[in-house]
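Yeah, one chain of the complex is gone here, protein chain that is, but the others are all in their spots.
== chain A ==
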Amino acid sequence: MSDVTLVSKAGKKKASIGKARRAGLPNWLYGWVLPVIVLALWEAASALGLVSDSALPAPSKIAKAFWQLALTGALADHVTSSAIRAGGGFLLGGATGLLLGIFTGLGKWAEKTLDPTIQMLRTVPLLTLIPLFILWFGVGEFSKVLLIALGSFFPLYFHTHLGVRSADRKLYEVTRILQYSKLHLLTKLIIPAALPNILLGIRLSVGASWLLLAVAEMMGASAGVGYMIQDARVYAQTDIVFVGIILFALVGKLSDSVVRLVEKRCLRWNNSYKG
C-alpha cells in the first residue's frame, strides 16, 4: 500500500515538473496573460498617437481618472448606491424565483397553472417594460429595483424548477422507506439535489441584475455607476466612461467569484467531470 502511494506521488511530481518546465508559469497567472498583452499594446498605440485620446484614452490615463475618483470618494458613493439597488433587486427577484421554482417544481398542479404564464412573460423583452415602469412608478428607486428584480427572477426560477425535478426517483424511494417527513423530504432530498442548479441560477441572476442595473441607472438617476457613465458621456470624459465599465466588470467578477466559492464549498460531494 505505502509502496504504491510512494510511487504514484513520485510520478505526480515528475509530471508536474515536466509541465512547469514547459509553461514556466504558476497556474493563477494564465488568466492574466491575455489582458496584460492587450493593455501593453493599447498603451503603446496611445503613446505613438495611433488612436485618438478622446475615443480611446490610454490605460494609464484611465487608471489616473480611476485613482482621482477614488480619492474624492465619489467612486465609493457611486458603487454603494449601485450595489444597494442591484442587491435589493436581486434579493427581491431571486427570492421570488427560488420560492416559485420550488413551488412549481414540487407540484404538477402548480406547474400547470403557473408555468405557462411565467414562460410567456419570460419572452417579453424586459427593456420594453421600461416606459411602462416610468409611467407607473416614475424614474425613482422603486422602478429601478423592480426592473432588476424582474431580470433576476427568471434565471433563478427556471433553474430551481429544473433542479427540483432532477431529484433522483431512486433516492425518493429510499426516503419513502426511511419514512421522511414532508419537511425532511424538502430539506434533505429535494433542496440538496437541486442545489447545483440553484447555484447556477444564482450566478445567472446576479449577472442579470448587474446588466439591468446599468440600464436602470442610465434611464435616469442621480447616483450610481450607470449614472456616472451617462454623466461622463455628456461631458465627453471618455476616461471616466471607461472607469465605469471597469467598475462593472470588477464588481461583476467579484460577485460571480463569491457565488463560485459558495458553489465549491457546497458541492464538494458532486461527482461530475471536472475537466
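Here is the rule we go by: a residue touches a chain if its C-beta (ideal position, glycine included) is under 8 Å from a C-beta of that chain, and two chains touch if they have at least 3 such contacts; residues count from 1.
FYI, contacts and distances are computed from a predicted model.
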Undepicted complex member, UniProt protein name, chosen from "Sulfonate transport system ATP-binding protein", "PqqA peptide cyclase", "Protein-export membrane protein SecF" or "Protein translocase subunit SecD": "Sulfonate transport system ATP-binding protein"
Which residue of A:34, A:135 or A:178 touches the chain not shown here: A:178
Among A:189, A:246 or A:259, residue touching the chain not depicted: A:189
Chain A residues touching the omitted chain (full complex): 170-171, 173-181, 184, 188-189, 192-193, 195, 268-271
